[in-house]
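All protein chains of the complex are present and in place, except for one that has been dropped.
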Amino acid sequence: MTDDQPQFDLITLGETMLRLMPPHGLRLGQSTTLDMQFGGAEANVAANLARLGRRVSWWSRLPDNPLGRQLAASLRGQGVDTSHILWADNERLGLYFVEQGEPPRGVQVWYDRAHSAASRMQPEHVAAAWLESARWLHLTGITPALSDSCRATVEDVMRRARAQRLRISFDVNYRALLWSAEAAAAVLSPLCAAADIAFVALRDAHNLFDARGDRAEVARQLQDRWGGIVVVTDGDQGAAAYDGSAAHDVEALPAVVTDRMGAGDAFASGVIDRLLDDAPLAEALRFGAALAALKLTIPGDVACVTREEVRRVLDRSASSLRR
Amino acid sequence: MTDDQPQFDLITLGETMLRLMPPHGLRLGQSTTLDMQFGGAEANVAANLARLGRRVSWWSRLPDNPLGRQLAASLRGQGVDTSHILWADNERLGLYFVEQGEPPRGVQVWYDRAHSAASRMQPEHVAAAWLESARWLHLTGITPALSDSCRATVEDVMRRARAQRLRISFDVNYRALLWSAEAAAAVLSPLCAAADIAFVALRDAHNLFDARGDRAEVARQLQDRWGGIVVVTDGDQGAAAYDGSAAHDVEALPAVVTDRMGAGDAFASGVIDRLLDDAPLAEALRFGAALAALKLTIPGDVACVTREEVRRVLDRSASSLRR
Amino acid sequence: MTDDQPQFDLITLGETMLRLMPPHGLRLGQSTTLDMQFGGAEANVAANLARLGRRVSWWSRLPDNPLGRQLAASLRGQGVDTSHILWADNERLGLYFVEQGEPPRGVQVWYDRAHSAASRMQPEHVAAAWLESARWLHLTGITPALSDSCRATVEDVMRRARAQRLRISFDVNYRALLWSAEAAAAVLSPLCAAADIAFVALRDAHNLFDARGDRAEVARQLQDRWGGIVVVTDGDQGAAAYDGSAAHDVEALPAVVTDRMGAGDAFASGVIDRLLDDAPLAEALRFGAALAALKLTIPGDVACVTREEVRRVLDRSASSLRR
Amino acid sequence: MTDDQPQFDLITLGETMLRLMPPHGLRLGQSTTLDMQFGGAEANVAANLARLGRRVSWWSRLPDNPLGRQLAASLRGQGVDTSHILWADNERLGLYFVEQGEPPRGVQVWYDRAHSAASRMQPEHVAAAWLESARWLHLTGITPALSDSCRATVEDVMRRARAQRLRISFDVNYRALLWSAEAAAAVLSPLCAAADIAFVALRDAHNLFDARGDRAEVARQLQDRWGGIVVVTDGDQGAAAYDGSAAHDVEALPAVVTDRMGAGDAFASGVIDRLLDDAPLAEALRFGAALAALKLTIPGDVACVTREEVRRVLDRSASSLRR
Amino acid sequence: MTDDQPQFDLITLGETMLRLMPPHGLRLGQSTTLDMQFGGAEANVAANLARLGRRVSWWSRLPDNPLGRQLAASLRGQGVDTSHILWADNERLGLYFVEQGEPPRGVQVWYDRAHSAASRMQPEHVAAAWLESARWLHLTGITPALSDSCRATVEDVMRRARAQRLRISFDVNYRALLWSAEAAAAVLSPLCAAADIAFVALRDAHNLFDARGDRAEVARQLQDRWGGIVVVTDGDQGAAAYDGSAAHDVEALPAVVTDRMGAGDAFASGVIDRLLDDAPLAEALRFGAALAALKLTIPGDVACVTREEVRRVLDRSASSLRR
Partner (left out) sequence: MTDDQPQFDLITLGETMLRLMPPHGLRLGQSTTLDMQFGGAEANVAANLARLGRRVSWWSRLPDNPLGRQLAASLRGQGVDTSHILWADNERLGLYFVEQGEPPRGVQVWYDRAHSAASRMQPEHVAAAWLESARWLHLTGITPALSDSCRATVEDVMRRARAQRLRISFDVNYRALLWSAEAAAAVLSPLCAAADIAFVALRDAHNLFDARGDRAEVARQLQDRWGGIVVVTDGDQGAAAYDGSAAHDVEALPAVVTDRMGAGDAFASGVIDRLLDDAPLAEALRFGAALAALKLTIPGDVACVTREEVRRVLDRSASSLRR
């Protein structure tokens, strides 16, 4: 990297799907309207960071039809660059139906994503110019589960990004409906090892990577294997991180939950945002926890907040500690 | 029962009314739209069982106008047989206005049900062929409160069903806005005694039937009087049952409540469903508790779930116990 | 009338019902929400005149429940005095279901108004103080059709109003679902004769009163029978009036129709408004036509407009004529 | 077939898809909610006839998921038998996105129907018992366009139905987005010839079958080729029919259009309904025209009307002619 | 004042603004519709008391445009007299945008109220006749913060009311977005001292008036300074009051919160209502607590309840204590 600043702070790629959801907690079959949004872990991170003022670009393969264009417009409106998207004729956008249900019902998802344009991405679709335009690359463990060509694309992009000395974050994001824990572990473990920072849920660490113990112990074990920074998220509880020398822990901030979706992406976004400024890891975890807490109060996948609003939450929380 | 299987697993009759409710917890007077549903304890049981795959028929007297037809279509869509309904010209459908309010406001109901087509049902309206078409009859203590002819119909149908050796369930469902506790007790006690299984809320057992003590004691006392199986429901707490020889108890499953309406009907539906398969009473109570817990998370009166979904709740709950 | 100005410019009485209507032109059975309004010809006139700045009082017998109170609040919000309403315990508000359908479907109505509080009004319910509080009384031919006591009330009120030298307007408003043309004609003809000004639709003039010919001829024939002023309305075409000496005619103003309901009431309101100021009949008809045209563009029964807005329509229409 | 009346008046099969549509004439990209309905020409005919009181069964291959079950429930609620549906695990429901736009924009459709459960129907999936349960079979030219196996199924079912002496109606319903006019003509012409009554739009007759002239001439030309009854529909204008001996024509009834979708299916439904009673062809065309006119005033694909309401439209139309 | 009863039980004045709020907890920027209400502390008190049957008049300066008129109609519908409002041409209604967010997000408000018609009220705008028409005057600490002329108006009105021996209540209602704690304290302290009863939040008592300790101690300290009755409200906890001789305390009633807005106004309304009947202060506090608890369950600013419903809450609460 020269002293010229690259065009983007962060680039990311993956599949974003049309999300169709009955309103007001109704079940499919009870409603004759569906709420229409777009959902994808990488796009969520891109939107979160763009709202904080970061220059971010998201890449995927999209059908050149009204749905694909609406998806791109939605991201662009949030400040994400969409100029590198690869447009495909006569293909489909993957979609899924979601029901939001309280316990013991739980959230249920029905995927209809086979044959999507994104699932047909190839390594050669990702332009060198785009990879050279940023200083940070974010990937997740969802993409390699979509198809062989998607897996090859993620592996190839990561290899090229390392060669160009981009910093790389990788969020495991295991999806049991897409592949087995064994298959996932085999593919994702090398990707975690190749990343500068890996995010993994405590539950996934147990099931996929045979890590044992609480979040702090798990972070230490996985860092031993993968190097870099390992952040272990623990749902409503908090998160732990280990960077090979120091262990850090953050409690989740108290929040009245309106919508759980996207809270993990918000946490990762917050951590990455501070590391983009080379802030200490402990500060990054706190920032991530604040962004996640705010996200929990906001309907939808994205943490629609300003940096100032995150700061205010952190200040209040700090002042509470002092009393 | 011969080796010919009867056409229906269960038949039930009663009044179902148009329910008009301001949306979003608003009060009447705050809203200019009303949500429009149909509400009736027996129809809820019919729909719950049909959704679990049971062959169920519901009978009533309905006005032959768009509201009556919409009511029938709604049940038919849920899988309930409506072919025996008695259609009446130039009559009205009973209706009620409901406000859903949190404590201390509480739910409030304004009935406008006088002179309804259903309140004019007569014993001779109920065809023998329909009564012969099933192996189980379900009735509630609401119907006898509607009019003299309704009371006579319930008593007559129960007598005829017993003569034909149908199994009979009876849910006390005391409605203080319709009659006094004394009047209700006098009519309902013999009906409970005539049923194979009686459901009664702990509060009603105290107020109507002078039973004393906790749910277990009350179940025992009432079974002494009525014979058969007595199930005493205890709101958010759980339920107890006594069948003359063994006492059973089930805790309510933890649930985040979206809509309380219909939870009692779901519980009864679940118990009946298992008894239709001659399952042990303890298993029936657990199934009922699971169905009720799911209902609490679903807007509306009906437990819109599949048998598979109930099973999953029971399995999770069982596995929690094992740990 | 002394030089003391009476409290109200106009008083009126009648039944107003809850109107329940599926939205967006749907049929009952296609929608699970209902739009909730209140509909009554006399209340429409009261609201129209109050919006034009007139001091108006509306009287009826209403159930003292949330629906009755909401009805009164709705009128009060529009500026109509509701302080004389007679509140009844444990009674019901009449209601009706409406479908708005384009031709050839047409509007359909299902009444559920039997046993309403209003249908039980009695002559002695109407206080002398209220009748003395105004200089104009407006009545319609709907009220006498509701019950014997309603008919007696209308006849008695009209008699007392004449004795107190109030000016009286009467709108025939024949409703075929409530009574036969013969029964209606027998009751309504004397009421028209007793009024200072009678409004009648051309179609009703043909069917009830055996008048023949176009609106101008019909106005003349009926004025011969009834005296006073007779205004014959001719739907989308216009209206004619005869006062015993001069004939007047007004064309309907061109309007793009949004909602036909209440256009006739708006026309009558406009005519009455100008006559309250002793304006010439021709001017009153033009003002009524303008108010009706505005009403056609507004959803709901009431012409929600200011006097200034009516004036602007009249000026534009006048200037168009000049060119 | 014995002299016992068959179970159903009419059976029909085809694909029904999930239809997703932005509300209020908005474009995709302008709305964040979608109206959710189910659309299929054969299911529309089934629902129309069931609403008129006919006993109708609809068959298809459906995914056993909430969408498939909701589709079946929707038809069942309208009175259509759904008990023969073939349920498929782990398959998808075809879907399409529709925008309703006025001219010059026009209606636009984006299909996402490849790989649907219905497109995989096979001739052997259609049970003999179902085919024997009715006296009339209705098919359309959409199904053969979906896949080779769908085409084979339609051809096989039609052959078997003829062998069992069912009466057969066939609606050409050419869909240019699915296949070319040439391919369609080659497949559909023999199917029309095999049917007792064929419906074809004038435009399709011109483009696919090289018929020339106005609707009357086209009906005569195609009847010469295919035999039986040929009905040529002419959009907003009317329809002509020829049965080899007599020519009939019906003008479209005047209607203010609310929703054009399903008007053609309503017309065919009305014609079939009267032919089920062996009414004269002229009467059948008039009934079809009345049903289509009513449909045009109703949002959605189905003519939600009663037989009585159709009769009223016909009577009014007849009486208008008399004056 | 003669021995004639004055026209109104209570009069109040202040600014009411248009409140625009995205629905369903969404953020501005997530919604394309806004819920439209009117919000103002004094108007809330007026509406609450009118709903309890009190004769109440509200005064302000309003723009004579559709928004101003809609505001007045809304209050009038709730039973508040609006006949003294001063209408201003070519002025604007203040407005604010609100987001309702759960913690840690919190409620956020963006005001756009500069140059509003109300902010230009002058002492001489308030008619003597209006001030003489009641026996109680209610004011708040919001109005003096709006402009110099508003401050002057409040001070002048309070002086005149004292001269006419009206009873005066004053609610501190400190708004940090409008002025500093210091500026507010300097203006509000004399107004509290001039009132017969002052309401102040515990937090404001700490920050503005340097009172120390819990609510009971604070009430005593401030009563020492101001005389009269001082009521210190303590959010979800309850309230304390001191009248110079006796101390009273009330616990907040348990309530499931639907909407926090307006709960403080409801509490003050309840206290004032009972004092209007010269009830003991302890009873007034309990009534206020019950009204506030009901308000918390109702969407919007106003406690839409009847006196009977408040009584029922108090009775239940009392009976719970007895057991």
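Chains: A, B, C, D and E, in written order; residue numbering restarts at 1 for each.
Just so it is clear, a contact is a pair of C-beta atoms (placed from the backbone, for glycine too) under 8 Å apart; a residue touches a chain by one contact, two chains touch by 3 or more.
From a predicted model like this one, the values you see are computed outputs, not experimental measurements.
Hidden chain, full complex: it touches shown chains A, C, D, E. Between the chain not shown and the residues C:V80, C:V98, C:V218 or C:L253, the one that touches is C:L253.
Residue in contact with the omitted chain (choice from E:L20, E:A181 or E:L276): E:L20. Counting over the whole complex, subunit E has residues 20, 23, 27-29, 31-37, 65-67, 69-70, 73, 92, 95, 97, 110, 112, 114-115 touching the chain that is not drawn. For subunit D, the list of residues touching the undisplayed chain reads 24-27, 29-30, 101-105.
Counting the whole complex, the residues of subunit C in touch with the unshown chain are 253-258, 290, 293-294, 297-300, 304-305, 309, 313, 316-317.
Everything that follows uses one rule, which is that only the chains that are shown with their structure count from here on.
Averaging Cα atoms per chain gives one point for each, and the point farthest from that of subunit A is the centre of C. Matched by residue number, over half of the contacts between the chains of A-B recur in the interface of A-E, chosen from B-C, B-D or A-E. Just to note, of B-C and B-E, the chains joined by more C-beta pairs in contact are B-C. The geometric centre of subunit A is 47 Å away from that of subunit D, both derived from CA atoms. Taking each chain's centre as the average of its CA atoms, subunit C and subunit E sit 41 Å apart.
The residues of subunit D that reach two or more other chains are 32, 73, listed in rising order. Chain contacts in this assembly follow no simple pattern; the graph is neither a line, a ring, a star nor complete.
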